[in-house]
Each structure stands twice: as structure tokens, then as C-alpha cells.
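Missing here: one protein chain of the complex. Every other protein chain is in place.
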Amino acid sequence: MILRGLLLLWIAAWIVAAFLWAPLVPVLGPTTRVLYFHIPSAWVTVLALGWSMVHSVLYLRSRNLEHDHQAAAAAEIGLLFCVAATISGSLWAKAMWGAYWNWDPRETSIFFLLLVYGAYLALRSAIDQPERRARLSAVYSAIAFVSVPFLVFVVPRIYFTLHPDPLINTRGKIDMDPRIRVVFFALLAGFTALFFWVQSVRVRVARLERRAEER
Amino acid sequence: MKGDLVVMAVALLVWGLLFWYLIRLERRVAELEKK
Amino acid sequence: MSAAAAAVEARDLIHRYGARRVLEHLAFEFAAPGVVAIRGSNGAGKSTLLKIVAGLLRPSAGALSVQIDGRDTPPLARHRWIGYAAPDLSFYPEFSAGENLVFAAETRGLDAPPRAAQRALEQVGLASRSNDRVAALSSGMLQRLRLAFALLADPPVLLLDEPGSHLDEAGRAMLTDLVGKRRTTHLVMIATNDEREGALADRSVELAGRGLGDPA
Partner (left out) sequence: MPTEASSSPAAVWAILRKECRSEWRTRYGLNAALLFAVTSLTSVSFAVGRLGDRPDVLAALLWVVLLFAALASLSHTFVREVEGRTMTLLRLVASPTAIATGKLLFNLLFLAVIELVTVPLFLILMGAPTPSWGPFLGVLVLGSLALGTGATLVGAIIAQTRGRAALFAGVSFPILLPVVAAAVSATRAQWSGGSVAVELRLLAAYGVALLAASLMLYDHLWED
């Protein structure tokens, strides 16, 4: 229980620090604070996808349903954080450039991850037998493992050259003031801990579901 | 400055609610596991 | 042509479909030559066991190995040494009986596929129906086609799931003769509850579906 209490205080403390202690990034002004939520969410989205893909490959090798539970749970949580990152990203874009969506390379990448999550979970929902669902979703996850690098790094760049964005993209390299950097990485760690906590709970639920199904 | 405090309070509130929800969920799961 | 020395061994074999436990801690070892009957009530797992032996189904737990001349055969390649016929084996309706078998022979890499197909059809008494569309075959003729398919490459291990279903008297005689001819050279496993087919066996395994299935 202490760990959970620690996590509660840790994130709460750094939220306060983000507002009262860290300075604003000159160009971004008050919108800096959205980044404290948006970028960790995007990070957890990628972390969860990686976690899900690793466990999918492990399932294909071992055929142990434990890996399938981990892969499915990570995908569900990843989807939540991906939606959070997409929304916070577009809100921030609206505040910064006046448009909710302008296919900026980073927005495009996050959106494509949303598609991958959506496809994976849609596929899972269309298969009943646990073993077959685990096997086929693991195979799909392995395919996505090949296409995600192209989706995230290559396609947005191509699109970007197709439609050179007239708006100046200020999100390039923000020169982080040391205090901003501290708060940012602290929250990043907090979000990561949050992911693993929720993941553990969701996996335990999946085990209960399997046990109930097999009685 | 005042606006910042409001937003911060909302952020803390949301985090608190989420945390409380997760604790309750985890306790419920632990109960079910015993059954 | 004497078949390769085949042996099928199960070690603590378990299979579950979700909640339903179909095979429980099954253990047996049958070596060629000979005919083995797999008995058990409906749903006891006879078809499941044959599918696992054929490499079509992966068991939930435990091990099922098929050795050919002492070498273990991986499930995904096992089909090269297996002849399998079961009620759920369907053919391509747009092709004739002969075309289906020729395709199977080509894919298995037999030499002179048309001749192999013709020979298999003759063994089950379907030679005259080679050009009939599969969709036009009666249930009895379809069952004979399944047996022809299983015999096509003259595999060392023959797995027959309720082989006598839909067969008329002549068909049953053909089946008895067909199994009899292989008794001393091949390993034949027949899943059945029909005593006429069970009588063909010299050994058997009883699937109680709930307890240990040790050989009778």
C-alpha cells in the first residue's frame, strides 16, 4: 500500500510543481502545462504498444495464456492513453495554432497508433475461443510490429513533404529550462508507474475472467 | 495567476478521483480472487 | 511396399475447449503394425484425439508424438505420413472427385498424381465416378471419397474417424478388406462406437472423457 500512497503523493506533488515552481516556456506560455500531460500520455501509448507486442511474441512461442492477458491488457490501457494524448495534443494545437488538427507529423503518428490499437481490439472482439483469439491477435500484433515504425516515422514525414505546413511548427526542439526538465521527467516516471499499476490490476481481472469461464 | 490555481486544483482533483477509483477497483479484484 | 515403422505415443495428454475438459491425462503407446480402436461415448474426445495425432490440433497440455522409423514428426509436417478421414473432411465442390484427389496428390508431391488418384478411387469402388462433381455425390460416395483421400499416398499411419458412416453393405465389406490388408504393415487407428468397425481392431483405448484412458 505504501507504494500506491507514494505514487499518489508523487504525481500530486509534481502537478503542483508544474504550476507553481517551473517557469513557462517563452513561446508556449501557459499552454506549456498541457505538455506535462500530453507527452507522458504519448510515451505510455508507445510503452503499452511495445509491451503488448513483446507479450504477443512471447505468447506465440510459449502458448501460455498469461502472455495473452498481458498483451490484451496493455492494448486496452494503451488505447486509453492514446486517446488522452490525441485529445490533449489537438487541444494544445488549437491553443497554439488555432486548429484542432492539421496533420502535423507528431499528430499523424499518434493518430495512426490509435488506428493500430483500434484494429487490434476490434479483431479480438470478433473471436470467441480464447486460444484462437490469443493466437490470431498475437499474429496481428507481430504484423503491426513491422508496420508501426513505417507508420510513425516514415509516413508522416512523407505527408509532411507533400503538404509543407504553412504554419511554423514550434514544437521542434524546446530548450527546456532545468526546472521544466525535472518536472517533465518526474511526471513521465509517474505515468509509467501508473501504467504498470493499472496493467497489473487489469491482468488480474483477465485471470478471473478465464477462471470463471473454465469453471 | 488565479486561473492557474483553478486549473491546478482541477488537475489534482481529477488525479485524486482516478486514484480513489483504482484503489477501490483493486480491492474489489482482491475480494473476487479470494472467492 | 512395407510401410515405415510408425509409433504413436501419448504422455499425460490433456485437451480443453474453454470450460469443457475433453481429454484428461491420456497415456498410451501404439506401435505399427496393427489396428487400434478408439472407443468412447459421444463427446468423449475421439475426434479430438485423431485431430491431435494428425497434427491438425494442438493439445492444451501434455505430449502426443508420432515417430516414423524412430524419428519424431513435427505436427506441422506430420501430414506427410498421415492418412486422415473424418466426417468433417470436405472437398472442393467446384471440382470433380477425381480432380480433388489429383490436386491432393500433386500437392503431396506424389509422382504421377492422376494414376495415384485413379488407384485410390479403385480401392474404394469410386473409379466410375471420377468425373462427377463432388456436390453431386451421395453421402455414401462422399465417405468413400474421404477414404480414398486418406489412402492416396499409402501413408504408414491411417486415422479413420467413424469410417463406416453412410456406407452400404458393399462399402463396409470394402472397408473391412481395406483395413485387413494393412493390419500387418501399417498402423491404423479407428475412432468408432460401431461394433462392426471395433471388431477390426486388435487393441483399443477407451476414452471415458473423465478418467484415465488406459489401454484395455
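A, B and C label the chains in the order they appear, each numbered from 1.
Going forward, contacts are C-beta pairs under 8 Å (C-beta built on N, C-alpha and C of every residue); 3 or more make two chains touch, one makes a residue touch a chain.
On a predicted model such as this, the values are computed, not experimentally measured, just so you know.
**Student:** Where does the absent chain make contact, in terms of the chains shown?
**Tutor:** Output: missing chain touches A, C.
**Student:** Among C:27, C:56 or C:127, which one is in touch with the chain left out?
**Tutor:** C:56
**Student:** Could you tell me which of A:12, A:54 or A:127 touches the chain that is not displayed?
**Tutor:** Only one listed residue reaches the unshown chain, and that is A:127.
**Student:** If you put the missing chain back, which residues of chain A would it touch?
**Tutor:** 60, 112, 115-116, 118-119, 122-123, 126-129, 131-132, 135-136, 138-140, 142-147, 150-151, 154-155, 158-159, 161-162
**Student:** Can you list, in ascending order, the chain C residues touching the missing chain?
**Tutor:** Interface residues of chain C facing the absent chain: 1, 4, 54, 56-58, 76-77, 79-82, 84, 86, 88-95, 100, 103-104, 106-110, 149, 153, 155.
In this section, only the chains that are shown with their structure count from here on.
**Student:** Counting only Cα atoms for the centres, state how far chain B is from chain C in Å.
**Tutor:** From the centre of chain B to the centre of chain C is 60 Å.
**Student:** Roughly how far is chain A from chain C, going centre to centre by Cα mean, in whole Å?
**Tutor:** Each chain's C-alpha centroid was found; their separation is 50 Å.
**Student:** Would you mind pulling out the distance in Å between where the CA atoms of chain A average out and where those of chain B do?
**Tutor:** 19
**Student:** Going through chain C residue by residue, note those that touch at least 2 other chains and give them in order.
**Tutor:** None at all.
**Student:** Can you tell me which residues of chain B touch two or more of the remaining chains?
**Tutor:** none
**Student:** Can you check the complex and tell me which residues of chain A touch chain B?
**Tutor:** 4, 7-8, 11-12, 15-16, 18-20, 30, 33, 197-198, 201, 204-205, 208
**Student:** Which part of chain A faces chain C closely enough to touch in the complex?
**Tutor:** Its residues touching chain C are 63, 129-131, 213-215.
**Student:** Looking at the complex, which residues from chain C come into contact with chain A?
**Tutor:** Answer in residue numbers: 16-19, 58, 60.
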